[in-house]
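A single protein chain has been removed from this complex, and every other one stays in its place.
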Amino acid sequence: MSLHLAASVPDRQLDVALERPGGTSLAVLGPNGSGKSSLLGVLAGLLAPARGRVELDGRTLLDVDATGVRAWVPAHRRRVALLAQDPLLFPHLDVLDNVAFGPRSAGLPRREARALARRWLGEVDAGDLADRPAHALSGGQAQRVALARALAAEPELLLLDEPLASLDVDVAGAVRATLGRVLAGRTTILVTHDVLDVALLADDVVVLEAGRIVEAGPARDVMRMPRSAFAASLFGLNLVTGVAIGPEALRTPDGWIVAGLADQPLSQGEPALAVFQPAAVSVHLHAPSGSPRNTVAGLVTALEPLGHLVRVRVGDLKADITPAAVADLGLVVGNRVHLAVKAAEVTLDPAPTREGSPRR
Amino acid sequence: MSLHLAASVPDRQLDVALERPGGTSLAVLGPNGSGKSSLLGVLAGLLAPARGRVELDGRTLLDVDATGVRAWVPAHRRRVALLAQDPLLFPHLDVLDNVAFGPRSAGLPRREARALARRWLGEVDAGDLADRPAHALSGGQAQRVALARALAAEPELLLLDEPLASLDVDVAGAVRATLGRVLAGRTTILVTHDVLDVALLADDVVVLEAGRIVEAGPARDVMRMPRSAFAASLFGLNLVTGVAIGPEALRTPDGWIVAGLADQPLSQGEPALAVFQPAAVSVHLHAPSGSPRNTVAGLVTALEPLGHLVRVRVGDLKADITPAAVADLGLVVGNRVHLAVKAAEVTLDPAPTREGSPRR
Amino acid sequence: MPDSALRSPRLRTRQAPVGLPHWAALPAGLAVAFLGLPLLAMLSRVSWGQFPALVTSESSRAALALSLRTSVAATVLCLLLGVPLALVLARARFPGQHLVRALALLPLVLPPVVAGIALLYTFGRRGLLGETLQVAGIQVAFSTTAVVLAQTFVAMPFLVISLEGALRTVGQRYDEVAATLGASPTTVLRRVTLPLLAPALASGTVLAFARALGEFGATITFAGSLQGVTRTLPLEIYLQRETDADAAVALSLVLVVVSAVVIAVSRRTRSPW
Amino acid sequence: MPDSALRSPRLRTRQAPVGLPHWAALPAGLAVAFLGLPLLAMLSRVSWGQFPALVTSESSRAALALSLRTSVAATVLCLLLGVPLALVLARARFPGQHLVRALALLPLVLPPVVAGIALLYTFGRRGLLGETLQVAGIQVAFSTTAVVLAQTFVAMPFLVISLEGALRTVGQRYDEVAATLGASPTTVLRRVTLPLLAPALASGTVLAFARALGEFGATITFAGSLQGVTRTLPLEIYLQRETDADAAVALSLVLVVVSAVVIAVSRRTRSPW
Partner (left out) sequence: ASGPTEGAPASAGAGGELTVLAAASLQSPFTRLGEVFEATFPGTTVTFGFAGSSDLVAQLQQGAPGDVLATADTATMGRAAADGLLSGAAQPFATNTMVIAVPAGNPAGIGAFADLAAPDVAVVVCAPQVPCGAATAQVEASTGVTLSPVSEEGSVTDVLGKVSTGQADAGVVYVTDVAAAGDAVEGIGIPPDANTTNSYPIAVLAASGAPELAGRFRDLVLGAQGREVLADAGFGAP
C-alpha cells in the first residue's frame, strides 16, 4: 500500500521523485507553471514521461527507461482518478450521469451507480443539481460536480488539482470538511494554492519550483518552519536567507544581521535561514533605541487588511499590526519605516541544499 | 460616465438592478450559482434578459420590455470586455496574438497591437510566455494571459469573473497590485470569492443570493458590518439575527440573548442583527462566572489554523484564540464549550429588508 | 408604431447568439438560389397528371423499395467499417497512415463507372477474390449484394472524411477524463466519443446514405440492372430518360422526397444539447 | 531479449494518447481492405507499356487540364457560397430553416444525370433563366462555365454538410470571447471561427474538390462533351471505355494520383495545432 514515483518530462521541465506511504495525503504546492498538474498527469496516465517509473501498491504502472517503454498501464486500468483543474463535465450527460460515470465504468448497474452518484453529490452539497444538464451550471457548481465525479470513482489513488478553487466560502468550508472525512485512509495527492487545504487535508507537503522538488516534509513542520521562499510566502511567514556569522546569527546579502534561536548551532560561513511570524515584527517610524539587533529599514510597499489586523509589506517582509497602530503611525504606502523583531521570535536553521531537505 | 443596469433572466432566476457612477469598481459577491456570472453575461451581451435595460455612458446597450426588444447593441460594439471564469484562450493563436486580439480588432496595426500585448503580458507577470502556443500553458498561466487579453481590449466597462482564482500567492499579490493600479478610474465589475480582492480592489460591494441583491454598500462598510450571512461568513465575522428585545439587545430564535452597541436604538419586536469579530469571542470549558450576558454553549465542530491563531468553530459561530489557549483548554472537536463576547465588542443594527438595504 | 423597426432583431433564446456578419446572408442566399432554382425548374416541368401513375408503376415501386433496402444496408456497412476507420485515422499513429488516408478518399475521385470496373476486377467472377468467393459459394455477380457493395464503396469516404475532420476538431480532452474515471476504450467510445460527435456523425451518415441512394455508375457497371434485383431508382430513372426525360425528372422527385424524410428523421434523433 | 515484446507500445508523443479499443483495428482493417483491394486490382490490370502514351495523348492532357481548371473553380465557388450557407444553417435561426437544409442536401440524392437535366431546365436556352441570360448575352449551357456550374452544384453539399456538422460540434464559446474583445462578426469569422474549423474546412474542401473532379453525369448532360471545352477527365474516361475498358482504368489512375497530390497539399496547409 504505497506509491513510488520518479519521472522526468523534459517538455515540461519536470524532474521529480517521491515516495508515499499508503493512506496518506500529500499537498503539492508551487508557483504557476511549476509542474504540479504535469505531475498529476504522469500519475494518471495522461502524460508519458521520457523516463520514469510509477508503482502503486506493488503494481508497476509505468516504467520507461533509455531502452524504451518497459511497462505502461493505460489510464483506465490504473485505478487512479484525477480531478483536473478544468471541470470538463461531459456536456452530453446530466449531472447525475456525470457522477455515475465512474461507477458505471466499473461495472455497476445503472440504478446502483445512480444511487452512489446521488450520495456523492450530496457530500459536495450539490444534491439539488442532479437533474441539470451539465452545461447549465455555474463555475463553482461545475467544480463541485467534477469533485463528486472523481470521488465516486473510488480509486486507489486520488489526484485533486485545486479542488476548491472556485467554491464560495461556505461551501468551501463544508466541502473541505467532507474531504477531510473522505480522504482519511485514502492515498491522495492534492494540488492547492490555499493554506487551509494544507492545514486541514494534508499529512505532508512538497513544494515544486520549476519542475523540481525544493522542499518536502510533514505539513505541520513546513507550515511552522518553511525552507523555501514560496512556502514561506504561502504560509504568511517571513523568511530570510544569508550566511551564518555565529551559532545563532546570520547576515543577509544586504548586510542585515538577524539573531535568533537555533535547534542546533549554525556553522559559521554556511548558508542559513531565519523564519519569523509577521505578528512578531514591530513597525517604527524611527530606528528604535535600545539594542539595535534585528532591525531593518525600508519603504512600505503595501497595506492590506488581514482579518482584524493590517499587514504592512516592506519589500519581501511582512509585519502584522493593529489598525490602531497604523493610525497612530500615520502609515501610508511609501513611508520609510524600521522593522524590528525580537531574537526570541526568530528560528534559525541551516539552509536547505538545492534539492530540498526532506525531513524524513 | 455611468452604468445603469436592470435585468431579469428567469432561466437563471436573476433579477437585479444597479447603478454605478463611472470610474468606480464594484465587487460582486455571492454563493455559487447565485447569478454573478450571469449578471456579467447580461452586461457583456452574451445573455439576453427577458426584460431589462442597460445604459453605459448614456448609450443604451439593451432595452427589452414586454413589447419586445427595443434596443440591442451586439457584444462587439458594447466596448465591454469580459474576463470569463474559464480562460478560453484561442487555441490556434499563440499567447501574444491572444492578447493582441482585442487591439487588432479595434483596428490597430499588427506591430502596435503586439507591442501593446507585450506590455500587458508584462503587467500580469507573463511576459516570458509570449511565444508559447496557447494550449501549452498551466492553469494559472492561462488565467494570467486571459486577464492580460481582457485588459488589453481597453474597454469602457471591464468585467472580471474571479480573475485571480488559480494564481499562486506571489503572483496573485503582484497581479492584485497591478489591477489596483489599472482599475483606478476605470468602471469595473469584479466577481470574487476573495476578501483581499474586495479590500484592495473594490469601491463598493453587492452581495447576490439566488439571483437577488441582498446587500449593497461601500466596501469598507460591508466589510465592517455585513448584513447578509454570506458577507459575514466571507469576511470572517460572526453574524447573529434575532428580534430586538430592547434598544441594545436582541434574542435569537434559539433563545440566546445578545447585548451590544447600536448606532440608533433598536425598536423592540423588530428583526435585528448583531455582528462581532471572532477574535472578540472567548472560549471557556465551563460557563464563565460573573455577568452571564452574551454567553452561549455548543459543541466544537472544527479547529482550523488561521495565521498564528486557531479558529474554533461552534456551529455557525467562530472564535479565534491562540494555540496556547487551545492547548491549555485541551480543545478537540466535539468538546462542549461556552462562548462569550463582551457587549462592547458587539455592533447591533436593524435587520435588512428582503431586498437588502443599500446604504446609498 | 414608429419604432417597430427597432424590434426586428428578435432574441428568441436566452443565450444571445453572437451575430453572423450581415454580408454572409448574400452568398448564403445565392447558394440557396443556386441549389433551389433547379428544383423549381424541375417542379415546373413535372406533368402532375401523369405523376401518380408514373410513381406508382410496378417498376418504379420495385426500384424504390430496392433503393431503400440497399441504401440502408450500405449505410449500416459504412458505419460499421467507416467509424472505426475514421477513429483510427484521427487518433492512432502508425506508419503508412498517409497512404491509408489517401485510400479512404480514393472512391471519391474515381469516376463511379471506373469504381464499378475496379469492383468487377476485385469481386467479379474473374476478379482478385472471385475464385475464393466462388469456392465459398458466395455469388456476388448480378446480385443485390453487388449493389450494396458498390454503394458502400462510393459512400464510405463521405462518412470517414467528415467524421475524421470532426474528431480532430473536438480533440480528446473528454476522452481523457473518461479514461481517468476507469472507462475502457470501448466504453469511452460508446459513452463519450460518439455521443459528443453526434452532430458530425449524423451529417456523415446522411451524406453516406444520400450518396448510396443516388449511386448510379458503379452499380450499373458492377451489378447490372435487373428489375427488383439490381435496378435501383437511379438506374430506373436513367432508363426512363431514354424515352421521356420529363418522366425521369418526375421520378427523381421521389428521391428528393425520400431524402427530405431522411433529413427530418436524422434531425429528430440528434441529441438535444 | 525476452522482454522486447513489452516495449511494443511505443509512446511517440509526450501526450500519452487515450487508447482506441483494440477491436477497432479489425473493422478499420476490413475497411482498408475493402477500399484498397479494388485499387490493387486496377493496378494489376494496367498495361504499363501503354500507360505513358495513353496518359500523355493530346485528348488526355486536354481533359486533365480542363478537369483541374474547372474543379478548382468549382471548389472556389463552393467555398464562396457554401461556407456562408453552412454558417447560416448552423448559427442563425430563421423560418424555413429545415427547408433550406433539405435543399442543401438535394444535389446529393439527385442522380447526377437528373441534376444535369435540372440545370438545363434552369440555365438552358428554354430554361427558367435561359431567356434572361440570353438577353444578357450570356450563353451558359455547353460551355466551360456549364462544367463549373454542374460541378459546383453536385459538390457544394459536401462542403456545406460536413462544415455544418463541425460547426455544431465546436460550439461558439470562442466566438463569444472574441466578440467581447470587440471583434466584429466578420473579424470573428476570419480570425476565430474559420481557423478553429480548419480541420473540418480542409476535409470539406477536399470532399468538394474530389466530388467536382469525379463529376460525370451532370456534366455530360448539362455541358456536353466537347474536347478542350467541356470534356473533363471523367468524360474522357467514359469515351475511352467505349472501346477499351482497360485504357479507361489506366486513365483513372491519373485521377487517383491527382487526388493523392491534393490530399498531401491539404495536409500540409492544415494549421499545426
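Just so it is clear, A, B, C and D label the chains in written order, and each chain counts residues from 1 on its own.
In this text, a residue touches a chain if its C-beta (ideal position, glycine included) is under 8 Å from a C-beta of that chain, and two chains touch if they have at least 3 such contacts.
All values reported here derive from a predicted model rather than from experimental measurement.
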Inset, instruction - Check the whole complex and report which displayed chains the hidden chain contacts. - result: C, D
Legend entry - Residue of D:Thr70, D:Thr180 or D:Thr221 in touch with the missing chain, whole complex considered: D:Thr221
Inset, instruction - Decide which residue listed in C:Leu120, C:Leu181 or C:Ala210 touches the omitted chain of the complex. - result: C:Leu120
Legend entry - Residue numbers in chain D that touch the chain omitted from display: 117, 120, 124-127, 130, 139, 141-142, 220-221, 224-231, 239, 241-245
Inset, instruction - Quickly run down the residues of chain C that touch the omitted chain. - result: 117, 120-121, 124-127, 141-142, 220-221, 223-227, 230-231, 235, 238-243, 245
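By our rule, only the chains that are shown with their structure count from here on.
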Legend entry - Fewest hops from chain A to chain B - one hop per pair of touching chains: 1
Legend entry - Centroid spacing, where centroids are CA-atom means, of chain B and chain C in whole angstrom: 54
Legend entry - Sequence positions of chain A contacting 2 or more other chains: 45-46, 74-75
Legend entry - Of all residues in chain D, the ones touching two or more other chains: 13, 18-19, 176, 178-179, 184-185, 188, 196
Inset, instruction - Would you mind writing out the residues of chain D in touch with chain C in their complex? - result: 12-13, 17-28, 30-32, 34-42, 44-45, 80-85, 87-88, 91-93, 98, 100-115, 117-119, 121-122, 127-129, 152-153, 156-158, 160-162, 164-166, 168-170, 172, 175-176, 178-179, 184-186, 188-189, 196-197, 199-204, 206-207, 210-211, 213-214, 216-217, 233-234, 237-238, 241, 245, 248-249, 252, 255-256, 258-260, 263-264, 267
Inset, instruction - Under the touch definition given earlier, write down the residues of chain C that touch chain A in their complex. - result: 173-174, 176-185, 187-188, 191-192, 195-196, 198, 271, 273
Inset, instruction - Sort out for me which residues of chain B touch chain D in the complex. - result: 44-46, 74-77, 79-82, 84, 86, 88, 90-93, 101-102, 104-106, 133, 135, 149-150, 153, 155
